[in-house]
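Left out: one protein chain. Kept in place: all the others.
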Amino acid sequence: MATRMPKHGVNRRTLLKAAAATGALQVAGPFIIAARGEEPVKIGLDNPLTGTYAAVGKNELIGCQLALEQINAKGGILGRQAELLVEDSTSGDAGTAVQKARKLIERDKVNFLLGNVNSALALAMADVSSEKGVLHIVPGGHTDAVTGATCHWNVFRVCNTTQMEANAVTPTLIKNAGKKWYFITPDYAFGHTLQAGLEKAGGKAGYTKVGGDLTPLGTTDFSSYLIKAQAANPDVIIFLTQGDDMINALKQAVQFGLDKRFHLAGGQQELEALEGLPPEARIGTWVFEWYWNQPNVPHVKDFVDAIKKKTGRVPTARTWFGFASTWSCALAANEAKSLDAVKMAKALSGLKLPPEVSLMPDQAFYRVGQNQLIPNLFVGQAQAKGSAPDDLFKVTEVVKGTDAAGTLEETGCKMKWPV
Amino acid sequence: MTQLLLFNVFNGLIVGAFYALMALGLSLILNLSGVINFAHGGFLALGAYIAYTLIPYVGFWGGLAIAPFATAAVGIVVEWALIRRLYGRDPLYSLLLTFGLAYIFEDVLRAIWGAQSVPYPIPPELSTPLSSQFFFLTGYRLFMVGLAALVVLALFLILNRTRLGMRIRAGTADLETVSVLGINVRILRTLNFGLGIYLAGLAGVLAAGMLGLQPTIGTSLIMPSFVAIIVGGLGSLPGTLLGGLLIGLAAGITAVFFPSATEAVMYVMMGLVLLVRPRGLLGEEGRVS
Partner (left out) sequence: MKRVPAVAWTGLIWLVLLTMPYWMRAVGGYTELASRVLVLGLAAMSLNFLLGFTGVLSFGHAAYFGLGAYGAAMTIKYIAPSTPLGILVGVATGTLAAMVIGALIARLRGVYFAMVTIAFGQVFYFIAFRWNSVTGGDDGVTGWKRQALDLGLAKIDLLGNDKAFYYFILACFAIAVTLMWLLLRSPFGRTLLAIRENERRARFLGVPVERHIWLSFVISCCFVSLAGTLYALLNNFTDPRALRWDQSGNFVIMAVLGGMRSFWGPLIGAAIFVVLQDYVSSHTENWMSFIGLFFVLVVLFFPRGVLGILRRKGMA
């Protein structure tokens, strides 16, 4: 299970000799070195492996590794072997994340940059990658700005925008849980945009907001928020917290017996969080961005088996994000027949993922003019026990991404390509 | 509003009791050995994970009974192997050492048990609210407070009634004299360290039932414990207890009126105490320098 980081020590030593010989050239500035045939194509992953997002970051890494193995087994990228360079961005330290992004781009000369789980870090990395003109794929940072107001020609995203998740889950939420909503929202970009998305989608369906609280990331004791929430007497308490915050909030709500008095539900839910919850707290209506139990969709079972073989556990949405992101790199290069970032970005924009990568009923595609992947979304109920010990979610409806994505104007993205 | 306030006052006391449990352990070690144990949060998490691992074999109660002792044993080994080498040196060094240990703890826990939260089961008889009107008083929370109170009581009994406790107290007051009297200070400090870590382990086991258990569970709890010690007064265990309860209460009340200042209020209290009474509420004179 232990994942080994690639070693570039050997490369560096050869580089050192070369640099000594061509010292003058080094001084002249960062030229793009023409790729030699034997040199592998490099994909740099700058994602959390420690801290709050370590668990999801790790799952994305596993997905990347599987994709890399498959790519190399199928002949690599443009006939060259592909290599994954992994850096720990930490979960929230922008200084480290930016430094690692620059390291991957400037020193290791990666052809692709992947990351980050943390939306704020994804935005900070996008600043670096667009400045340097490197193709950048964001596997799992959800805040809308990445492919919205601050979109860049070189930045693509696999996971959904929060607005898409909100649009997908709202009809079922209102049908199952009612129209009076109380929000428990994490106080950072992701939470703000997810709540705004739900309010927008709910507004069309005639919801009423009876109250809400912003909880700081890393809140451990949610009792005072829950006490306020029940006093407002909503139909449903909407939990938009993620990861450990989601676990703490739901666990405490159920201990307080609030599940017997109100519906507890929310927007985005992840298998990682459900696995961390005691069975009695695996409840509510949510949206998953990908789910492993899709018995009638081709190739999904192969993917699940391959991941199980690697880790002993089923893949989560995060595993798929990493998998699809890495495959997107290969698809872009092979489609463009070049490693030039602009050419690859042009090729990737509008590209449909093949079924063995897409792994959902409708083929996911990158929307032109926004660089956002438009996949299926899986709306359903969390469950204590399903067909298998890992089956903690019952998909009741598969929403088409095109129905949830809204119009291009709504995203606020004004794409500018380099001339 | 009054109902909301009442709820939060209760809740603040519960949280405060918890801070106090952490802070007492830190305070014991600080008073006798002059070591600020940054790794306290790591020991807390370790206690919780040990209990989590034991529960399938010995059940919730068995885990609760055994895990804190196992944690204390690890603490004693750490003290014996590393920390005792730094006694008598600038406190800077023990601070850095435990700081480094905190890094190691977090990383090792993640390597063994994974980064993902693990579900920590609590017995059904504790997991329901007592009544729907006082739904925030769950059996588990009451049990936590009760047990914390009991342990604190036992701690003070040990310190005041047993030979070991009296030696610890005497050593805190005047270490030199104690060692001149022929008491083995090294063993005393080791046992005292173990006692402090026992409290951390217990706090961890209790916390895991309420919070999600993941490797960083201790980090959010250690800073309030520092504040509790400063507010209560260095060198005074009753002060630490009082400090913990006070800041919990203050945080609980603030959560009603101005939720985003919930943490800040602790530090404001600390500032006020330092301004008015630098040695802390129950701190002894002369401990400041």
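Order as written gives the chain letters A and B; numbering starts at 1 within each chain.
The criterion applied here is as follows: a residue touches a chain if its C-beta (ideal position, glycine included) is under 8 Å from a C-beta of that chain, and two chains touch if they have at least 3 such contacts.
Note that this is a predicted model, so its numbers are computed, not measured.
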Chain not shown: contacting residue from B:36, B:76, B:164 or B:183: B:36
Of A:99, A:176, A:311 or A:338, the residue in touch with the unshown chain: A:99
Contact residue for the chain not shown (choose from B:20, B:48, B:67 or B:102): B:102
Interface with the undisplayed chain - residues on chain A: 3, 5, 7-8, 12, 15-16, 19-20, 23, 26-27, 49-50, 85-88, 90, 92-95, 98-100, 102-103, 106-107, 119-120, 123-124, 127, 131, 150, 187-189, 214, 216-217
Residues of chain B in contact with the chain not shown: 30, 34, 36, 38, 82, 85-86, 89-97, 99-108, 111, 223, 226-227, 229-230, 234, 260-264, 267-268, 270-271, 274-275, 278, 287-289
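Note that in this section only the chains that are shown with their structure count from here on.
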Touching residues (chain side chain A, partner chain B) in the complex: 50-52, 54-55, 57-58, 187, 213-214, 216, 218, 220-221, 223-228, 230-231, 243-244, 247-248, 251-252, 255-258, 261, 272-273, 275-280
Residue ranges of chain B in contact with chain A within the complex: 3-4, 7-8, 11, 15, 106-107, 110, 114-122, 127-129, 132, 135-136, 138, 140, 210-212, 214-217, 220-221, 252, 255-256, 259-260, 262
